[in-house]
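A single protein chain has been omitted from the complex, and every remaining protein chain is retained in its original position.
Each chain carries a letter (A and B) given by its place in the written order, and its residues are counted from 1.
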Amino acid sequence: MIRHFTLDGKKIPFREGQTIMEAAQDAGIYIPHLCYNPEFVPHGSCRVCTVKANGRIVASCTTPATEEMQVENETEELQGNRRELLQMLFVEGNHVCPGCEKSGACQLQAVAYYTGMLAPEFTYFYPMRTVDSSHPDVAIDYNRCILCELCVRASRDEDGKNIFSIDGRGINTHLTVNSASGKLGDTDFDVHDKAAQVCPVGAILPKHEGYNIPIGQRLYDRKPISVVGDVADHQEE
Amino acid sequence: MSGKVKVATTSLAGCFGCHMSFLDIDERLIALSELVEFDRTPITDIKEVGPCDIGLIEGGVCNAENVEVLKEFRRNCRILVAMGACAINGGIPAMRNSFDLKECLEESYVHGVGVEDPQIPSDTEIPLLLNKVHPIHEVVKIDYFLPGCPPPADTIWTFFEQLLNNQPVEFTYRQIHYD
Partner (left out) sequence: MSAQTATELSDLLLKQWNRDPANLLQILIALQRDLNHIPNEAIRYLASELSLPQSVVEGVIGFYTFLHRQPRGHYDLLFSDNITDQMQGSRDRAQQLATALNVDLGATSEDLGLSLGYTSCIGMPDQGPAALINGKTLTRLSKERMDQIADLIKQQTPVDQWPEEFFTVEDNIRRRDILLDTVLDKGAALTSYLSQGPDKLLDEIERSGLRGRGGAGFKTALKWRFCREAKGEDPVVVCNADEGEPGTFKDRVLLQSYADRLIEGMTLCAAIIGASQGFIYLRGEYRYLLEPLQQELQKRRDSGLLGSTIQGHASLDFDIEIHLGAGAYICGEESALIESLEGKRGIPRIRPPFPVTQGYLGRPTVVNNVETFIAAAMIADNGADWFRSRGTSESTGTKLLSISGDCARPGIYEYPFGTSIQTILDDCDATNTQAVQVAGPAGMTLPASEFNRVIAFDDVPTGGSFMVFDHSRNMLEAVQNFADFFVHESCGFCTPCRVGTSLLKKRLEKVIAGHATGMDLEKMIEIGHLMKTSSHCGLGTTAANPILDTIEKFPLLYDERLKTTSFEPAFDLNKALDEAREITGRTDPGAYVEGGGV
């Protein structure tokens, strides 16, 4: 039996066990997200996919759909919440879009465009972070990491390599690399690993192909993410 | 002259790219000049800002002079606008925030390639640098933000058009860019 819930007034079918996000994606409806990638177990950490389900604000990527659930997605209140969450991510790291190779194909940017964020209006942290260019084919710029843990999940669950981990707590939480030196160059990481394809921002970047596609012609330069989808879907092309 | 909206612009820690983009509204400048009158801007070369309706600020706050100019603009402008990436988040100049100020200055003036007579300048004519570069919204209240490096001419034009027509300022998808 096919069951349904309501999303912004539309009837959406779902299968037993599906989350709101999964059912919405199957129905071709976009819910903004960063740490969610359908290929991996949901994480629920970025909170950008928050929706209002039966009046409660929940992460749509971790909340199972239920019969007759009333879900709000594209309301001004929720878009406002999302803009604030995105602003938090922007001020927490060092995101210099004009100087970033990923600009134009960055999901953090794209979701921010989609929600109409014009500027991060919080106080900037300007944390001291590093760049790891020890690997011949891939660089890590920790300034841009948003702690979505997609690389952690991909390396652990698909590549079977456990290259990435999380260390620290609270605002000092950070991504680490599993090697004695902590450098990517001292691991068996490969540019063809799944973990090299899933970073939604410019934290894990392949070398040697920086500006192959000019700014202005990139994934999100012309069309919004709600139309073209996640950057991870375009990275293996 | 009276009845025209008074506009002032300036560049703090920026590259004047946003001003160039402003000029890129091309022939619409003529239409704009029918509606506005420029006070302090690099175009008029007026050095002191007077009472204005709109102030456009390009660039972030990197030194003592930036702080003073920015506050002067805020005192004089009814509406203050952060124009471009550097004004909004410090931009490229803020990449020095990953280093101590001393490291930056020594790299430029002491250890840099081809430096003769190495010394960190301390002339009183030169504005002192802040420890870090800051976005302008951390120093004064900002009313509108025009993102982009630079903001597209079209974004700047749309902003003026809507603001001067008392419409809510709203941009289309392609008018919002951070790069």
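Observations on the structure shown:
We take it that contacts are C-beta pairs under 8 Å (C-beta built on N, C-alpha and C of every residue); 3 or more make two chains touch, one makes a residue touch a chain.
Worth saying up front: this structure is predicted, and the values here are computed from it rather than measured.
Across B:35, B:129 or B:164, the residue that sits in touch with the chain not pictured is B:129.
Check A:12, A:31, A:89 or A:139 against the missing chain and you find that the one touching it is A:89.
Considering the complete assembly, chain A touches the hidden chain via residues 42-48, 50, 57, 59, 62, 64, 81, 84-85, 88-89, 91-92, 122-123, 125, 147, 162, 164-173, 176-180.
By the touch rule set out above, chain B reaches the unshown chain at residues 64, 67-68, 71, 74-75, 100-102, 105, 120-122, 124, 127-132, 134, 138-141.
Here, only the chains that are shown with their structure count from here on.
If each chain is reduced to the centroid of its CA atoms, chain A and chain B end up 31 Å from each other. Only residues 82, 85, 88-92, 94-95, 97-98, 132, 134-135, 137-138, 142, 144-147, 149, 171, 173-174, 176-179 of chain B touch chain A when the two sit together in their complex.
Chain A meets chain B in the complex at residues 90, 94-100, 103-104, 109, 112-113, 116, 118-121, 123-124, 126, 128-129, 143, 215, 221-224.
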